[in-house]
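Apart from one protein chain that is not included, each protein chain of the complex appears where it belongs.
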């Protein structure tokens, strides 16, 4: 990894203006800042590249890629919900070969750190994907999207079964040349149990959380809005659930690096995840409303740390688990609380 | 029940102006309209009674009552979140004896149909509560809040374990004089499995859903906002998850009556739950923002049915599961869709 | 008189030092207001991501005038909701519920009362002062704030009271310090019989302690985070000792916001004291 680290220390990665060090490490990998895109919310970077330099991201997390091209589901694929949205894309994508020819090289050329998200319908598919990606230039980390139906278990989602989830992770990390993050679903009774099982299976870290299963019904047509009937709920609406998941898992396994996500829309939201125990965050749905969101959030996060007199991002990671600091303002009205 | 029914048919229960019949039945019990309060969001009715006649509700669902008085948790007990809120009240209440002397009689006098929510920390406590409530005037139904820690199983929440959940329901329905609804938590991997187990144990119906476990961190103090650290997420933010739960359970067990809830703020929201398979709905968090919400929602629901030329509420229950009607407007712009 | 929910309208929204002075046409509410009541204001409309009302002590209410009844309150921009409120202009709709909460209790006899206000907490004290004077009471004010721009109603206080003592943390007006620094001397000078206070918790506690030390009663208006404001949600509770000596977690929106200074369990704020009715018993 040390190579990566040094190569990443070039100035244009803006290490820390204002003397604030936003850099973070996940499983030993260095990132100049903790703000990543979220899988499926930034495609493979080209489109966002029209709005900002993707190398300025902590990392670019790509849309989950599968072995073969995928059409995805029929439309409608989305519904707006209060402070959130539902999607049922069905993992549309070009397949790993086109991704390796077209997308990953584009990201590598631009010096973007790339977290490649892979998705499969069997352990074997995940393994093949990891093998194809071995040692490819630009590949920084693997994120394993296990919120996929397991064809070998009557379509049961890997992420909802500790055994199936750990089988995938164990197999992938054996063939991967880079750290492997398991992306967890919040739709489980005991997120800590699932987290433990994938960590025991060798996950270098955890991405939390994927969308919550939801649905909407069009009261005009009196039918489900989505062609796929159910879909994944994302956006600020789910942030409290996502923060809780990160909190619980960091509480149970403080040493395991977490990439936190779920409803991050501004710097304070990102800070909330860091305080809960995440070492970096992904910004997903917010990008749809604001293509510049990741860049804005980096600036807002830097300003938030400055306000609090914090010069090193590491100081806030998991901090909410520590006993309260003495200087916590008393009373609900800070401005006259000093009365 | 027949008594109840007839006594409930008196005009001031407004059966169905505009020739629209909003009445519904849950487990054979008649309700003049399908709009209930939600447990813990309307106390025991006296406070809302200042704003409207509680007998005009489909039913009044009371704050979960326990055997003994409870102080609840320390403050802060709430945090506002995007289109939602977190609460950690800790079941503060006066205990069953005060409830029976003071609250239930008040509701009975006013002719309100009352669904009493009970909560315990052991099967035995639930049973004692059901026994104390047997045949009490004004009692229309029991709602069993099983989202409580089971002291006999290291504080594991009953609702998150099919076995524990069904033990409670089986024991309660044996001693109850009225239909017993089990209130389910959405924080489970397989809501249908839990639903099945409590129905097999003799639940007359299901209340869905309770809050999602969430948390918020105050980025100023850098500590959890709630004294209880985690809390229950409610409000429109969770509606897509709640509707999905109702849909899945109605799909699996269309004959089981469902009291649907989670983020209902207007008549269309209520209609969404009915279309998903609920026979009635509870309005919770919306009451905090709008004390008149239940009355408004009854009117909006009646108007929504009228618009659709539907004269009987029963026609919309579960309707979204039926194949699409021919007259569904094509194209995204209804107003010129007829071009 | 039960509270009512009114689709009101902003009459004016003016800056006043560091605060905003909001006047709302809210017929049906104004008529019933008593000193210490508050209103709960809906924020952002139907498509807002903010579901909960914001509570504001009523500064003054008038049931006359072209707008029918109007209610006025004074607020500081604190977070997203008050930011929104600060943007509202004359003519904008505003959903208001009120009057809410138990008001200050007035003495039967003509006593000498000291009214202590911190920051915008002074707002509800003027209608109280008028009510007290209506009963033949003598009224003295002690006003405090962090800085002069957060000192509310100084001139009005002077007009309607026998004396006004002022403190600011930075000494920009009156004495440098806290209201608690000057309150004892005021009490002694005026031979005060009772103290009424509204402001941040820290100040209220100091005031209640001083009143107790002088063997006199105090009434304090607290400010707890509220989700509903009408008594149904149980979020706004404080440990309060009842007449029967038993401590209960009391809802500040309906049993308060005004409490007797000696009834509040100050030392236990933010906790559930072990002797509270129904306090959790540790499970081992």
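By letter and in written order, the chains are A, B and C; residue numbering begins at 1 in each of them.
We take it that a contact is a pair of C-beta atoms (placed from the backbone, for glycine too) under 8 Å apart; a residue touches a chain by one contact, two chains touch by 3 or more.
Remember, it's a predicted structure, so these values are computed and weren't measured experimentally.
Trainee: With respect to the chain omitted from the figure, which of A:85, A:201, A:241 or A:261 is a touching residue?
Mentor: Looking across A:85, A:201, A:241 or A:261, the contact with the absent chain belongs to A:85.
Trainee: Which of these, A:34, A:58 or A:236, touches the one chain of the complex that we don't see?
Mentor: Among A:34, A:58 or A:236, only A:236 touches the chain that is not shown.
Trainee: What does the interface between subunit B and the hidden chain look like in terms of residue numbers?
Mentor: Output for subunit B: 82-83, 236, 330-339.
Trainee: What residue numbers in subunit C mark contact with the hidden partner chain?
Mentor: On the subunit C side, contact with the omitted chain comes from 44, 47-50, 80, 84.
Trainee: Quickly run down the residues of subunit A that touch the omitted chain.
Mentor: Within subunit A, the residues that touch the unshown chain are 40-43, 47-48, 50-51, 63, 68-78, 80, 82-85, 87, 89-90, 92-93, 95, 151, 155, 227, 235-236, 265-266, 285-292.
Just so it is clear, only the chains that are shown with their structure count from here on.
Trainee: Among the remaining chains, which ones contact both subunit A and subunit B?
Mentor: Neighbours common to subunit A and subunit B are C.
Trainee: Using mean C-alpha positions as chain centres, tell me how far subunit B is from subunit C in Å, no decimals.
Mentor: So the centroids are 35 Å from each other.
Trainee: Report the inter-centroid distance (CA atoms only) between subunit A and subunit C in whole Å.
Mentor: So the centre of subunit A lies 45 Å away from the centre of subunit C.
Trainee: Can you list every residue of subunit A that touches 2 or more other chains, as numbers and ranges?
Mentor: Counting only residues that touch two or more other chains, subunit A contributes 82-83, 236, 334.
Trainee: Can you list every residue of subunit C that touches 2 or more other chains, as numbers and ranges?
Mentor: Those would be 49, 224-225.
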